[in-house]
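Removed: one protein chain of the complex. Kept in place: all other protein chains.
Coming up: subunit A.
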Amino acid sequence: MAALSSTPSSITSKLRRLDLGSGVVGVRFLGTTAAFALGEGDVVLAGHEETRVDAHKGAILSLASDGKRLVTAGDDGRVVATRLDGSSETLFEQKGRWIDHVAVATDGAFAFSVGKSAHFQPVKGERKSLDLPSTVGGLAFAPKGTRLAIAHYGGATLWFPNAQAKPEVLEWKGSHRGILWHPEARFIVTTMQEAALHGWRLPDGAHMRMSGYPSRVRSMEFTPGGRYLATSGSTEVILWPFVAKEGPMGKQPTMLAPRDVRVSAVAAHPKDEVIACGYEDGMVLLARISDGAEILARAPAGGPVSALAWRADGGALAIGTEDGAGGLIVL
């Protein structure tokens, strides 16, 4: 591993190992506590101690957080909010259906999808619903305000649930799954069923095709201020430049932390241009965009890294794997 020998620094001694018992679907920080959402329905809160919350009676399919609550959607037909104190509350329930996706707005409103319907629940007031032409592949709230981006077959829909206006449809053939807003709301990016990303520039809807991946992109995040979009799916982190007005069009991506196994998860540091890169062999590297310097955070072991999250102040990293291993590093 040439990449490592040139940068021997390692912080693996700081790694606190957690045995979570089932595959990690995702992780978020609630304050200084890492909240792990697990495939078998539990949420594990790992602060000074570990608390296990029986959030769902089935698999957790999707998760989101506003920093105070971990909101999870499950195949038990429920949307559940778990708080730092270990209490949990059912926010919505529809028996017999899967809640496929969930998203949380900064003001505490949340959205979720059931098959072809997207639902928006404001902090106060009645729930609103929108029927889409096909099953919802992903949901994301705009960085500010109440606008919901919904990925589906054939494109994405931008919905202002509080306005009467007809939702705006961004078209592009294919199945769109994950969806993400640029931090300045200048772009929308989706992960596709094919090994590619698609993007639209707002407000004119100009297309951006980002392809060349050897496998489907499952994980993507913008760096602070949205200068780069960091993505999984290749044997290195692919960074698309989004500084320019036209986004990455006509530009080459930057590659970071190359290895001989694929990147399975990425998380962008909230303050510095550093990416946490998780690989299919369980290894985690921290890589600095400016000079490519790498620090080993977790040695290869077990299954693919399926979840990564930075604490809001960037002082800690949470790691989860497909085979139920967890880790916390306080820097």
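Methods note: contacts are C-beta pairs under 8 Å (C-beta built on N, C-alpha and C of every residue); 3 or more make two chains touch, one makes a residue touch a chain; residues count from 1.
By our rule, contacts and distances are computed from a predicted model.
*Asks:* Between "Ferredoxin", "BMP family ABC transporter substrate-binding protein", "G3E family GTPase" or "Peptide/nickel transport system permease protein", choose the name on the UniProt record of the chain that's been left out.
*Replies:* Answer from the UniProt record of the missing subunit chain: "G3E family GTPase".
*Asks:* Sort through A:108, A:174, A:205 or A:258 and give me the one touching the missing partner chain.
*Replies:* Going through A:108, A:174, A:205 or A:258 one by one, A:174 is the residue touching the chain not shown.
*Asks:* Which one, A:16, A:52, A:83 or A:97, makes contact with the chain that was left out?
*Replies:* Checking each option in A:16, A:52, A:83 or A:97, the one touching the absent chain turns out to be A:97.
*Asks:* Give the residue, chosen from A:39, A:178, A:199 or A:226, that touches the chain omitted from the document.
*Replies:* Missing-chain contact among the listed residues: A:39.
*Asks:* Kindly state which of the options A:10, A:32 or A:135 is in contact with the chain not pictured.
*Replies:* Selected residue, touching the omitted chain: A:135.
*Asks:* Over the whole complex, note the residues of subunit A touching the chain we left out.
*Replies:* So the residues of subunit A touching the missing chain come out as 23, 25, 39-40, 58-61, 75, 96-98, 100, 115-116, 134-135, 137, 153, 173-175, 192-194, 196, 215-216.
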